[in-house]
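Removed: one protein chain of the complex. Kept in place: all other protein chains.
Entry: chain A
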Amino acid sequence: MSNWLDDLGLEPNEPRAGPSFIERVRHAPDDDDYPIPDNFGGLDRNLLGQDGEEEETRFQQLIRHWINERQAPDILPGQEMLLGRILDHVRKQSDDVQLLRADPDSSEDEHFRIMLVQTEIERVKFVIRSYIRTRLFKIEKYARWISANAEVHEKLSKAELDHARRYARLTEYHFNQSVLQSFPPQQRSLADNMPFMPPIVPAPDKLRPVFVHARQECPPVQLPDGTSIAMEKGRISLTPYYVVEQLLLRGEVELV
């Protein structure tokens, strides 16, 4: 933990890229769960948004995973626990809002705050929705690859995996019904890989370049040309996805 103190001191004069979206959210005055008395968020709540490297709230974690998921070519491990917690929190807050609204004693000012909370709840839901839909898009795109590769399965929730399997079956059935069944038997396979043709089962392209922002000091990574590069904190680089894949999975970097 000593290096964050150092960083704190260096921050003003150190040349570095602008704050990431996460950091801007972190310092935004209207914190996610500000006006609600119920202290559900527990330890990681930070009401006043002090400067520094305090732990991120759950919603900030979700936003980070959401942006990662949107930028990464591969499917990232699903954040089921986090989602579950946030959903529980959202529901609790909705209940609280209902209670407060029904309370005739609440003042004009309080009503205004309630409205802010409600709007924020809608916005949290938006991020959740977008996160799930982003995963869904990738899952459907790579459905056949997913059902053939067991090591991907643990990244998906059970419901997502079921859907991937159903979807893979569904597309195969559809291709069979509308095209392949009318072919001569020798041509009906859906598994052939021709030289000079893109593979028939689309798989994530891990060579795709991504912008990556180091959230902390990271071990050096090996670049494709053999040189290695140290990802110091705050640095933003453009690299092929596979180079930073492990760092991303450990949460040391984020995609931007």
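Definition applied: a residue touches a chain if its C-beta (ideal position, glycine included) is under 8 Å from a C-beta of that chain, and two chains touch if they have at least 3 such contacts; residues count from 1.
Please note the rule applied: contacts and distances are computed from a predicted model.
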### Hidden subunit of the complex - UniProt protein name among "Nuclear pore complex protein Nup85", "GID complex subunit containing RING finger motif", "DNA replication complex GINS protein PSF1" or "MMS19 nucleotide excision repair protein"
"DNA replication complex GINS protein PSF1"
## Note on the structure
Where A:Asp96, A:Glu140 or A:Glu232 are the choices, the one touching the absent chain is A:Glu140
### Message
Among A:Ala102, A:Ala150, A:Met194 or A:Leu238, exactly one should touch the missing chain; which is it?
### Response
A:Met194
### Query
Among A:Leu99, A:Val179 or A:Leu207, which residue is in contact with the omitted chain in the full complex?
A:Val179
#### Entry: Chain not shown, touching residues in chain A
80-81, 83-85, 87-88, 90-91, 94, 115, 118-119, 122-123, 125-130, 132-133, 136, 140, 157-160, 162-163, 166-167, 170-171, 173-175, 177-179, 182-184, 186-187, 192, 194, 197, 200
